[in-house]
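A single protein chain has been removed from this complex, and every other one stays in its place.
What follows is chain A.
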Amino acid sequence: MSDITDPLTQEFQAPSPREMLKQRAKGHLGLLTGLGIVGLLALVAIFAPLLAPHDPYAQSLMTRMEPPVFLGGDWDHPLGTDHLGRDYLSRLIYGARVSLMIGAIAALISGVIGTTMGVAAGYFGGKVDAFVTFLINVRLAMPVVLVALAVVAILGGSLTVVICVLGLLLWDRFAVVMRASTLQISRRDYIAAARAVGASTPRILLTEIMPNIFNNLIVVITLEMAHAILLEATLSFLGLGVQPPTPSWGLMVSEGKNMMLFEPWLVLIPGAVLFVLVLAINLMGDGLRDVTAPENRS
């Protein structure tokens, strides 16, 4: 019991910023819920081969359109089978891979593009800023879904094409947010101090600016990942995204649409999972913003 010391002699220590962050995170219900669901779905995606009861591509004409368990089906196919007799649960599980992979890679690509542009605009200002702002305006003027559909139609819908198209289209929010954050940071005294002691521009950008806008970057990455996942599903639903027989949730909704009249669950289940994933990522992003920058809470 030697760790009990007299409180009067103990030196008072203010909690470190990291500890305060942890405290705030622990009390944030939305962040915890979001993290929990995203973590769970990420695990499902990683361990898909172990978790899926059947091969997601295996067709069986004898067992087509079997209903899920809660609609009177049997436990061999807990969520039923689709119009080709493929196990719906297995396709959902593998679909998590498609969604999360596309979302993560697209967000990373657009993150690199947008952050580079935003930081350059915010730090250098002047003509660079004007040019980046112009590019942002051009990008915002292009209708995303329409352009993405057209490009995918021309180049053919493969996973790579969809990821690249989304990555090249979704950098606007990164650029806007990173530009504003950099603008704010580069006016601080410690940047002037770094410059005064002769730090080079790359050094200032990497060791002074980047660490200070990193929190905002993480928030935008999560929100844009959600955006990319929604867009992939939309493109696949419209038939110009990920191509069959890949198990994409948007594609599953689209395939189920024709049988919606009799078997609405074919549409309801994949859409609901998509909704939950995107909601969880958004909750996570909003939560991260609250926790890392409590002063910006709206």
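Here, a residue touches a chain if its C-beta (ideal position, glycine included) is under 8 Å from a C-beta of that chain, and two chains touch if they have at least 3 such contacts; residues count from 1.
One rule holds in what follows: contacts and distances are computed from a predicted model.
Chemist: One chain of this complex is not shown here; going by its UniProt record, which of these names is it: "Transhydrogenase subunit A", "OppA protein", "Oxidase aa(3) subunit 3" or "ABC transporter permease"?
Modeler: Looking only at the record, the undisplayed chain corresponds to "ABC transporter permease".
Chemist: Quick one: which of A:38, A:132, A:170 or A:233 touches the chain that's been left out?
Modeler: A:233
Chemist: If the hidden chain were put back, which of A:42, A:151 or A:194 would touch it?
Modeler: Of the listed residues, the one touching the omitted chain is A:151.
Chemist: For the chain left out of this view, which of A:43, A:58 or A:260 touches it?
Modeler: A:260
Chemist: Any idea which of A:58, A:142, A:193 or A:206 touches the chain not displayed?
Modeler: From the options A:58, A:142, A:193 or A:206, the contact with the absent chain belongs to A:142.
Chemist: If the missing chain were put back, which residues of chain A would it touch?
Modeler: Counting over the whole complex, chain A touches the hidden chain at residues 134, 137-138, 140-147, 149-151, 153-155, 226, 230, 233-234, 237-240, 250, 253, 257, 260-261, 264, 267-268, 271, 274-275, 278-279, 282-283, 286, 298.
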